[in-house]
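For this view, one protein chain was removed and the others were kept in their places.
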Amino acid sequence: MPTFSHPDFAAQHLAAAPDARFEAAPADGVLPEGFFSTTNLPTYVRIGGRWRMPREPRMDASLVLDAEGELWVKEPRRVRKGERVAVGYAEDGSEGIFVHTAAFLGDSEEGEFKFMTSEVSREKPIDYSLMASLLLDERDRGGYPVWVTGPALVHSRARADMTWFIANGFVGALLAGNAVAVHDIEASIFGTTLGMTRTGEATSGGHGLHMRAINKVRAAGSIARAVEQGVITDGIMHACVVHAVPFVLTGSIRDDGPLPDVITDAIEGQEAMKRHTVKATMAVLVATALHAIATGNMLPAFVTESDGSLRELPTICVDSSEFVVSKLKDRGTHQAFGVVTNAQDFMHILRLYVEREQAARAGSGRPGDAARGAAPRVAAAARK
Amino acid sequence: MPTFSHPDFAAQHLAAAPDARFEAAPADGVLPEGFFSTTNLPTYVRIGGRWRMPREPRMDASLVLDAEGELWVKEPRRVRKGERVAVGYAEDGSEGIFVHTAAFLGDSEEGEFKFMTSEVSREKPIDYSLMASLLLDERDRGGYPVWVTGPALVHSRARADMTWFIANGFVGALLAGNAVAVHDIEASIFGTTLGMTRTGEATSGGHGLHMRAINKVRAAGSIARAVEQGVITDGIMHACVVHAVPFVLTGSIRDDGPLPDVITDAIEGQEAMKRHTVKATMAVLVATALHAIATGNMLPAFVTESDGSLRELPTICVDSSEFVVSKLKDRGTHQAFGVVTNAQDFMHILRLYVEREQAARAGSGRPGDAARGAAPRVAAAARK
Amino acid sequence: MPTFSHPDFAAQHLAAAPDARFEAAPADGVLPEGFFSTTNLPTYVRIGGRWRMPREPRMDASLVLDAEGELWVKEPRRVRKGERVAVGYAEDGSEGIFVHTAAFLGDSEEGEFKFMTSEVSREKPIDYSLMASLLLDERDRGGYPVWVTGPALVHSRARADMTWFIANGFVGALLAGNAVAVHDIEASIFGTTLGMTRTGEATSGGHGLHMRAINKVRAAGSIARAVEQGVITDGIMHACVVHAVPFVLTGSIRDDGPLPDVITDAIEGQEAMKRHTVKATMAVLVATALHAIATGNMLPAFVTESDGSLRELPTICVDSSEFVVSKLKDRGTHQAFGVVTNAQDFMHILRLYVEREQAARAGSGRPGDAARGAAPRVAAAARK
Partner (left out) sequence: MPTFSHPDFAAQHLAAAPDARFEAAPADGVLPEGFFSTTNLPTYVRIGGRWRMPREPRMDASLVLDAEGELWVKEPRRVRKGERVAVGYAEDGSEGIFVHTAAFLGDSEEGEFKFMTSEVSREKPIDYSLMASLLLDERDRGGYPVWVTGPALVHSRARADMTWFIANGFVGALLAGNAVAVHDIEASIFGTTLGMTRTGEATSGGHGLHMRAINKVRAAGSIARAVEQGVITDGIMHACVVHAVPFVLTGSIRDDGPLPDVITDAIEGQEAMKRHTVKATMAVLVATALHAIATGNMLPAFVTESDGSLRELPTICVDSSEFVVSKLKDRGTHQAFGVVTNAQDFMHILRLYVEREQAARAGSGRPGDAARGAAPRVAAAARK
């Protein structure tokens, strides 16, 4: 276990520090304004020119100097009216209180005790405005956003939203596996995915429907021909064909079928994907560990603009658990921005925000000004 | 390991079954329409009056009778043009193919091989229309929906949406812990939660802000008084006070503070919660394992209407992982309907659907008719 | 929302039921032995020949008939000495108390209110004895256990344990992807996996080590030749080569390299896997969603013994979260037995139990007698 040295109190900024200030608690269980709030790290308080450590250290508490001159860490609820409570915000000694952060947290935490520093967490807010703005910016400047999706996006009800993004010019290329296309096509032909209805019910005889969907496309010869022949009438693959958005379907060993368009050789599949990743100016990875990591592997962390300047390649990774995003980062895709949520909900809200921002830009002629031109209810929502 | 008997082929429905029908594959890798799609269970095919088991059984494949009279399970892609493929949908022998389901799946699967039968999964679609409709129905008939929330709802950006539900009459009572109120009040006073900004950044000095927020409320004496004094100016607790929606804040051993309104004794806390659960006609549990299970413990699975009739008590449980919902069911709250998603997104979309449905009901005078009276863009969205 | 009818009290078993029995509580907060413990379902108590529903229904409580003849559901802690508490265990009315289970739970719960009925949960005990016994049985009778593993098994410290299972005859065939072999070989050559040391530290320059490992094998021409040439000196792939255990490495689009032995075409990969799954008499799937589902797809749920009799094909699925096991079941592999744990720990304990059981069988000539004679092999295990 690591051991630590006490700070060097002869150092200039500590030697010159003033005594800590104490103020009386205004009431039982109420602290004076500006009280010092403790951490769980070694803490030194200057009293009468001497640095002292309080007893019973813990975080989220106050520093109390009792009548006997003893210094305690005390929970605010236990402080009585009139007790002397240390005040100050500084943790660097400049107000007489020094928190020995460096020894414990090192440089990685920037030398400060903080909460909520984890990189990926379901407790972090999701900034849909920013993502919507990025997508519109990319479309406006002719960027090439690569979307990479997993089958959960189709099982849930995000299929219509994905179709909308394709139809409206937000998708440079779609990279996915056989399953995404199979579920999407089963949904178009039979209204189910793996036999599950849109309300989540397993249907009788449903276990064979994806095989029947595949069979129809194999009979047609390709997805594009199945669209032409009216076998596939809506959905993600339909939108790609109709709007001429390129797609790459790569095979995996869990594939049924596969569909005729699937590239079954992994190396050929990587080459096909790379023809799009080398052009990518943004990446949106939704509900897929395998394809997200595959894409992350071949994606630079940056975009080289035509003038030679560099910018980060925005990489959004959406998954139900923190694990996939962490794994992606652990494989080197440090620039990934994690969104821990359900694919259905993500797609639905992202579309809503894009629609709002689009309307705002159309109305005002100015980007980033979503609140204005929108309808009253939407405007109210936008203020949140 | 369990062993199984072969079916009783002398039984009426099997003895009287016809031979299975076979049709020629129309092309390489393409099956005839109506092909039989296999499962992984013991399967018997009647050929020449005799029940036979195919070789190399697996799911998602076809039954092929080869030139030598050998019967195979064969992946569709491996079937050649002209090969004889079994057709039929029935698995009960009535078309000459019998799947021995009962032995393996028993009654619990209703005697049929199906996919997607798990009760709780992030891959299941979320029916926001139904939930929105339920909430409006409850409000219309003067029901008493109990909302139970955890702190993740406040860390993320769902705070404004929760406030909206309170302000608009959808909340009979709010049951939560100290942390929900503390984060909500910190957000109102300082714009952060545990020092994290609305964009997810940890702020310098932020670790003490929740303690400062608590201190201000303790100084005021109660949440209601802090609202009156203008210390708390918006958010969830503010809305409860302003709209006279009762709330119960119960304590836990991880509490900081606590706030003056918190009932720190668990038994007293349970009594206070129960004063609301006995009146509950619906329950919405968001992002909290502890409080969701506590509420589930004291909630009947049913509502007794004033005429003595019974109906299920709709119980929605929202969490980022399947585990909390399964745990709730494992503790007896079988009626819980699980939604596996992020609290921020859930609240945001639920509100959107309630607003749409509300507008539709207002416009048409008829419930359930959301597409009509809504604004054009919303109508387009509703058609999805 | 579903509504429910009250039960038919004219039915024979309810019409003939006795009145419920009540006994006095022996002390404050203490119930009489044999008290009736409530559920959250509609409950009817026969008093004076009439079926009545208690007030304030909830689970985990008692039925109290108060002095005014009012019937309450009351938490045990609130019961006072001398109060009359219903006794009995039967919920079918035969002791005067009827729980209306069928209406709510249907057949799927076998008509009884129970806790802990979820199929897959980290809260379920893991029966290592049973699994160890199965593995030894398979080896003893010349079975063909197919092992399917993901890379987490190698990142963690389960590599040595997997090697042991291969070396000791418990593995019929190993099915995996490129990553398992790459990490295993990097560990043999450089002592790291993706540059991470055995103590979990990321090393300087480590990000290239898996590429260097692949390069060395590509230079050798194959894994077997790299073993022969002394490039690979220990680990999983080494053990497969040395002990002539067949392995199939199938490609995926996230592969680096790949290694020369990897079958990059998904269809060819499936054929290669199937050559082993058709012979499988047991399956162990560890820490892999992709390969577990791929194998589940092609695995029958049963084994046909040489005498034509059928038994279940034991299928163990190990993962850190409930989701993978549920997903596997949702794709039709109903027979899968889920173990929710860490791959490292699973392998370590399973090996320990197999060693014990093996020693017991060797020592006593009797299966299942693990306690005896275990010392020598356990000591060997301790040296790892």
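The chains carry the letters A, B and C, assigned in the order they are written, with residues numbered from 1 in each.
Convention: a residue touches a chain if its C-beta (ideal position, glycine included) is under 8 Å from a C-beta of that chain, and two chains touch if they have at least 3 such contacts.
Owing to the predicted nature of the structure, the values given are computational and were not obtained by experimental measurement.
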item	value
Residue of C:G93, C:P145 or C:G257 in touch with the missing chain, whole complex considered	C:G257
Touching the absent chain when the full complex is considered, from A:L134, A:A181, A:L194 or A:V318	A:L134
From B:N168, B:T264 or B:T304, residue that would touch the chain that is not displayed	B:T264
Residue in contact with the excluded chain [from C:H6, C:R52, C:R218 or C:R311]	C:R218
Residues belonging to chain B that touch the chain removed from view	194, 207, 250-256, 258, 262, 264-267, 269-270, 273, 289-291, 293-294, 297, 320-321, 323, 330-332
For chain A, the residues touching the chain missing from this view	1-6, 39-42, 53, 56-60, 75, 77, 103-105, 107-110, 113-123, 134, 267, 270, 274, 277-278, 297-302, 304, 309-312, 314, 321-323, 326-327, 329-335
Residues belonging to chain C that touch the chain removed from view	26-27, 29-31, 35-37, 39, 59-60, 76-77, 89, 112-117, 122-127, 151-152, 155-157, 193-196, 198-200, 202-208, 210-212, 214-215, 218-219, 256-258, 320-321, 340-346, 348-349, 352, 356, 370-371, 374-376, 378-379, 382-383
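The rule is simple: only the chains that are shown with their structure count from here on.
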item	value
Angle, in degrees to the nearest 5, of the Cα rotation that carries chain B onto chain C	180
Same vs different contact residues, chain A with chain C, by half of numbers used	same
Multi-chain contact residues (two or more partners), chain A	194, 207, 256, 258, 320-321
